[in-house]
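Some notes on the structure that comes next.
Subset of chains shown; positions unchanged.
Letters A, B and C mark the chains in the order given here, with residues in each chain numbered from 1 onward.
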Amino acid sequence: MQIARIIGTTVATMKDPRLQGAKLLLCQPTDITGRQNLGQPFAAVDVVDAGEGDLILVCHGSAARQTASTKDAPVDSVVMAVLDSLELDGQTVFRKE
Amino acid sequence: MQIARIIGTTVATMKDPRLQGAKLLLCQPTDITGRQNLGQPFAAVDVVDAGEGDLILVCHGSAARQTASTKDAPVDSVVMAVLDSLELDGQTVFRKE
Amino acid sequence: MQIARIIGTTVATMKDPRLQGAKLLLCQPTDITGRQNLGQPFAAVDVVDAGEGDLILVCHGSAARQTASTKDAPVDSVVMAVLDSLELDGQTVFRKE
């Protein structure tokens, strides 16, 4: 699973019917401290009520359809966890404020 | 899901029979403002009647077969939403004209 | 789907039994004009009788098993269309000779 930060939202009226009601967020991949951006933002469906600024875990591929709200939908990225903290070699490198 | 712009069309007479009738568009990945191109164009099946110049969302992998018209077809990329707007930190960074 | 050119062939006597009879071609990814090579060649199963020099579309991942001849086979790339032409902003950037 990839570490990323919620940075924005998307609006799309014309979309596949199986995406009606899905919350599509913009996610920015980051390093494990959440401070440095890595690569390009992408869109993911949120299933854990994540908020802007949250550091989250995203899963990609067919795994993104293994939630109650994304089952059988054309979705390849889902926000499936909001991170509280990350520990590296026994040290806390990220803690949610 | 990846942000991209529709930049062209493809014609292919010899193709797998399950692709008959599929609209195969050329997509150029862009940044979240839609202004800067990122990486190489690719082809994707359109299921939302996207038009040339539209900023769209593409899903890749098995998710691309989760639409009524791509089910069971050899398709790994599908245009599943036309973007109306993108908001970043509360600011509109893209709006469809 | 990725744009590539057929550049060669492979011979492999020792292979998984489900690949018996499969035509395994060498494919070189190219840009949308078919003139500039991008990245490294790979092998793909041909299901549309593509010939050496043809510009083609390749799909990767589980989509590669969605054809009559690759079903249930250990195959992750399939040539599923031979391109006749590509149009970009209304201009033909590639036409098959």
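We adopt the following convention: a residue touches a chain if its C-beta (ideal position, glycine included) is under 8 Å from a C-beta of that chain, and two chains touch if they have at least 3 such contacts.
Since the structure is predicted, the reported quantities are computational estimates derived from the model, not experimental observations.
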Number of identical chains forming the whole complex, with 3 shown = 5
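Note that only the chains that are shown with their structure count from here on.
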Steps needed, at minimum, to get from chain A to chain C via touching chains?
-> 2
Hey, which chain ends up farthest from chain C, C-alpha centres compared?
-> A
Whole-Å gap between the CA centroids of chain A and chain C = 33
Expected list for chain C, residues touching two or more other chains, is 62
Can you name the residues of chain A that touch chain B in the complex?
-> 7-16, 18-19, 24, 26, 40-44, 52, 60-62, 64-65, 72-77
Interface residues, chain C side, partner chain B - complex | 1-3, 29, 31-32, 38, 47-50, 57, 59-64, 66-67, 78, 80-89, 93
